[in-house]
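Take a look at this one; I'll ask things after.
As you look at this complex, bear in mind that one protein chain is not there, while each of the others sits in place.
We call the chains A, B and C, going by the order they appear; numbering starts again at 1 in every chain.
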């Protein structure tokens, strides 16, 4: 589905990622781990065309999307649920969905909206209220619902659990599992290592913008190098924050 | 006395309607690009000239033919000046989207100067008489003298503004435009063609401003190449007063500024016992603006956001 | 955010500091400086017209350096700078002309005008402290207009639209400064002094505070910078320089009237610093030269002049949005180029 080879990327003159190889197969949940500042968010931004790519190649469903504009990438079926949710605060819940409906798969807006409401019934209740009045959890649901409006083949989730109550986290992750079961590939960036590896099929760990370890979820969970990533990265992160 | 007050209210409403139409263009562009589009005042001027060209070309007779021609001309003005707006955005602002915020503003100043002089060279610097879009019939109303032109202008402006509000609130493109103005990056991330949304704004804003120019020329019966400067500045002040970026704010700001001006002209000499004359009217309008901003630093309807400084933070 | 990459091999710009390129830049800077010095020395041997144009440019350089403190160093857009220019010009005009029958010496008026300018700067500074970005721009614009309209309307003092006529020449210690060439030397010395002061200010603690405000106001407050004081200082110092320029302008033209202090002048000064390169003293020189010479070169084209000027302005900005002289090419680099062999 998605494959990244030899990626180096950053913002402006600052290079953050280098030598990244990564693969997401159809229907798979792949998790990206790493300490603060390891370059996880930059990785997702690089895939969706939001930062400067200095080297490497990104292909999605066999098409090279390395130099593509972000909106074209999204319209090609690669949805990105960005860090901090980025809900349009001044728009209503339903309008947030309208924006993301780019008419890709051919399903009408109403059908897709009903599908999203079926996943998150609370959104139906609050469909006409301003998004700024939603709670954090509801906003996260809206962000995921919104990402689904493009009928994506792959969804990238950037720390969906951040700042949420444990009960909500379980609910969100259950939906992630459901999506994967429905055939949508997931690329997940997550702080909560234990949960992420429970959920995912395969994992990558970043340290200072480079890949440190990768492997099947269970194998990775047991790998001692994973802990080092967090220890080393933690220090670095503290220094460069 | 009531006659005078009603008269003044109508005077203010007419000017306010025109200010509001132009202020909308400033506020919409600002909402998306954070840019003071100085060339907007000159697009307003261009609208009047395009309408004049339309009248010369069509040379409509009276009655229904006239009404039809006027409608056609209004549409043509909207399309032509809207197109010019989009072209300006593509050539002069798009390359500057990621540079410091002063750059596009000053590039718009340069274009403003160029556009003004270009019209002056081709059409001559002299004011040209303009036939009103509406028939001028004076109506006496509670001691006030109101013309059908005034009513026509207020009605036309209100219809256009309601139309715009509906478009922005209801249509998908309108929703997209709002999303882009709130967060361009995220909108793009969701598959929105941001360039298209920005073009939409640079089509509608100048289009409305140009129609404002036609209404203006209809009201005063005269147009000239430099007419955009002062009106543009006033409409911009109105947009700031209402809270730049807010559509409601632009409309309210336009009417409010007109009321300040009209009643300032009327009341200043009386209130200050002749000490301050009407020549202080503009000062009065600016002082009101400063006062409003002191209590509401982001204008009446503007959202108080932590805004970056005008000049670029980093220069990479 | 993220830490820097460990291998900077592909990072663009990392080679910019490499030796050969630096030497080239150094030579270019030296050549440029030589050219400037030659021009400055040659001006007096040109026609009076050329000297007058040079005087005009230098007055705008002075104004540009002043405005640069608020716009370039502190990052606040001031569209009413011309107000301070007017304060200085009218202070000199009223205290040294038949208008009020006062004929104070230049050296007495100069400090008065500069102090008045500073006070006007603080007066403007107060209401705009809370405002940001474009709101600040429009309020400063309004302030400029208010001052102009006040001058135009206060007939009894300022003679209104007719302006103040027959302003005294500058007489300092027996020397009369009246010919364009005299003003050329006076302006050259003044500009040099003011430029050095501005440069020193930029490098001072206060200058660092301004830079912090420019980058991020909230963060600046967070690290303990008194943003109120720093901003007021910026407004005051910038206004003092503007007022100083006004004094010289009034003495040079020997006539001041409200039309010299229109909004267009404010915008012209902003343009000077942006076309030259925001926040850069060298840029101010380049910007003022370009923007004042262009209309002179085009003067014979009458109506076409403004069309060409407008288009050139837009094209210049689109091609070089960061200005003709980038910020990194500040005077420090120039000095370094001169020192190093």
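Here is the rule we use: contacts are C-beta pairs under 8 Å (C-beta built on N, C-alpha and C of every residue); 3 or more make two chains touch, one makes a residue touch a chain.
One rule holds for everything that comes next: contacts and distances are computed from a predicted model.
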{"item": "Choices \"Leucine-specific-binding protein\", \"Light-independent protochlorophyllide reductase subunit B\", \"Cytochrome C oxidase subunit IV\" or \"Arginine N-succinyltransferase\" - which one is the UniProt name of the chain not shown", "value": "\"Leucine-specific-binding protein\""}
{"item": "Displayed partners of the chain not shown (whole complex)", "value": "B, C"}
{"item": "Residue of B:224, B:240, B:256 or B:293 touching the missing chain in the full complex", "value": "B:224"}
{"item": "Which of B:91, B:120, B:183 or B:248 contacts the chain that the document leaves out", "value": "B:120"}
{"item": "Absent-chain contact - pick from C:158, C:217, C:260 or C:322", "value": "C:260"}
{"item": "Per the touch definition above, residue among C:27, C:48 or C:228 touching the missing chain", "value": "C:48"}
{"item": "In subunit C, positions touching the absent partner", "value": "47-49, 52-53, 56, 152-153, 160-163, 165-166, 180, 249, 253-257, 259-260, 295-296, 299-300, 302-303, 305-306"}
{"item": "Chain not shown, touching residues in subunit B", "value": "4, 7-8, 11-12, 14-15, 117, 120, 122, 124-127, 129, 136, 138, 145, 147, 149, 220-222, 224-227, 229-230, 261-263, 265-266, 269, 277-279, 281-282"}
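One rule holds in what follows: only the chains that are shown with their structure count from here on.
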{"item": "Identity of the most central chain, Cα criterion", "value": "B"}
{"item": "Rounded Å distance between subunit A and subunit B, as computed from the means of their C-alpha atoms", "value": "42"}
{"item": "Subunit C: positions in contact with at least two other chains", "value": "none"}
{"item": "Contacts with 2+ other chains: residues of subunit B", "value": "314"}
{"item": "Complex interface listing, subunit C residues touching subunit B", "value": "71-72, 75-77, 127, 130-139, 142-143, 145-146, 149-150, 152-153, 213-218, 263, 267, 270-271, 274-275, 278-279, 303-304, 306-307, 309-318, 321-322, 326-328"}
{"item": "Interface residues, subunit B side, partner subunit C - complex", "value": "30, 34, 36, 91-92, 95-96, 99-104, 106-118, 120-121, 233, 236-237, 240, 244, 277, 279-280, 282-283, 286-287, 289-290, 293-294, 297-299, 306-315"}
{"item": "Subunit B to subunit A touching residues, read off their complex", "value": "172, 175-176, 178-179, 182-183, 185-194, 303, 314, 316"}
